[in-house]
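Only one protein chain is missing; all other protein chains are in place.
Take a look at chain A:
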Amino acid sequence: MTKAAPPAPLTSAPGDDTSSTTLALANQQLAHLVEKTADLSAVLGRADLVGRLEQTRARLNDPFVRVIVVGQYKQGKSKLVNALVNAPACPVDDDIATSVPTSVSYAEEPAAYAIVRNGNSPAGGVERLPIPLDSLADFVSERGRRNDEHDIVGAEVVLPRELLRGGLRLVDSPGVGGIESTRSVSTLAALSTAHAVLLVSDASQEYTEPEVQFLKHALRVSPNVAAVLSKTDIYPSWRQIEEIDRSHLGDLGRIPMFAVSSDLRMLAAQEQDRVLNEESGFPALVAHLRRDVLDRAEIVHRRAAVHDLVSVVDQLGMAVKTELNALLNPQDTPAMIAELEAAKVRADEFRSRSSRWQVTLSDGIADLISDTEHDLRDRLRKVQRDAEVAIDEGDPGPIWDQIAEWLDQRVANAVSETFVWTNDRSRWLSEQVAEEFSLEESTLPFIDVSDTDGVLDPVEDVQGMDAGRLGATEKIYIGLRGSYSGVLMAGLAMSLIGVALINPVSLVVGVLVGRRAYREDKTTRLSRRQAEAKNLARRHIDDVVFQVGKQLKDRLRFVQRVARDHFGGIADQLHRSLSESVLAAKQAAATFESDRNGRVIELKRQLAHIEALRAEIPASVDDAGAGR
């Protein structure tokens, strides 16, 4: 098949490799096949299978690949996104920073939306409000948010760009604290839902410690991390910095690195200068996004699609074959019905709550919830103990700010660790369930190997957009820092300045009398302050356990629900196929001789059709491109 001429490239930069890959072509074929199978299912009256194929097709057409762009404050994240799509999608300013995540994806007509939290609806519903493209800055930057009564959690921009056509979504994250400790949990949560992460750091300096820390965490959470060295047009020694950064990365594992200049890229697009685009370093980054991010996700989706197709076609064939068999060999019908009934009973068990995979799932989640809570408590207890030791060592009053900061960081660290750990475990559990599922399923007449790759996808929904908001935990952090230190520091400062300003006449008398009283008072005040400080630390940690524990629990419950629905749906379909087969066999036994011939011909035609379809389904998808 020759390559279908793609529509004229829409303002893509010259020199980009945005042509459809062979994989994309194979995708179209597959989508076509899915459509044909869905039509057939509809003809045979299996609306449930049609629904399943609808989803498959949607996923093939739009793989929904999310790439999060993260980095410290002011490293040029928004500009990188803009340069990638050659459009001012994300507002850029020398001073004002982005304050909510902005997602950029494909559509025929450019448009922008604000994702607004709807206060009226319960459970934090979000609404998508269309906004004019050019006033986006008023919604997503720090400046715009001040006088805005809307509760904006994110923004979405859609653009007709070749690069985005494959379903790529670039998410520009708010800069401040992309990496800072207090935000680490929400950032990690967002990362775990992304297909790929781009860490942006400018060429003015080598990686700092927080950046390397962040990369370490990101590597554990996200499968596809890449580093981008930005602003190479203004730093003469960017090659040297790149060298140093690479050596830092070398210690962490395999992370590809791209040195780019967004300004050059934009200039190149403006002047349609292919050479300049090459110099900007973007072609390599674009190729990475297409090859290593988009295509890899597509392979996963394609594999899922092939599984779906095989399973659906086999199920369709089952009823037809059974009926045909019953018509052609009436003497075997009772035995066949008995066999099918037995299979149906097994399928019944299979979808019931007591089936092995269901048990594995619910037990696993329950264990995981208690383990997670224990893990969190355990880590935080250590933090608390350390904090108490620190408080006991001296007067917590003057250094409370530092203590609070330290506590904050340790707590955030502990929470991140627990999060990463929970994430790993829940992934492992879903794999476990999938294995159980396919093991049991193999005892059924038709084998359908389910994949787990898609199972955790839905978890990403709103959470990714939440990253820019002040979480409940953060509010606690801030409240904690303000309240205690405010009271104490003011008191302390006043007493000090009071001493300094006593006039010299009263000083002679006053100091002598006052000093003793002050000293005696000092020890009691000190122990009171220490007790108070410890109390505060304890209460703070309690709050964190409460809040974070709830969040993690919700997350795990969600994983459970999603896995149950995913596997349960497949089990249901299987059950229906079997019951229909039984029904068909029974009907066949009662069919009159005169109808029989016509029915046999009809069934044979259907079977031929099904088998033709079956033959069209590729055996494996890995031959199409870079497999895993």
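Assume a residue touches a chain if its C-beta (ideal position, glycine included) is under 8 Å from a C-beta of that chain, and two chains touch if they have at least 3 such contacts; residues count from 1.
In this text, contacts and distances are computed from a predicted model.
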Undisplayed chain, where the name is taken from the UniProt record, one of "General L-amino acid transport system permease protein", "STAS domain-containing protein", "GTP-binding protein" or "Thiosulfate oxidation carrier complex protein SoxZ": "GTP-binding protein"
Selected residue (touches chain absent from view) among A:276, A:548, A:588 or A:610: A:276
Touching residue (missing chain; options A:48, A:263, A:348 or A:532): A:263
Of A:135, A:237 or A:352, the residue in touch with the unshown chain: A:237
Option touching the unshown chain, where A:113, A:139 or A:207 are the choices: A:207
Those residues of chain A which, in the complete complex, touch the missing chain: 72-74, 76, 94-95, 177, 180-181, 204-210, 212, 231-238, 240-241, 244, 248, 261, 263-264, 267, 276, 279, 398-399, 401-402, 405, 489-490, 492-494, 496-505, 507, 511
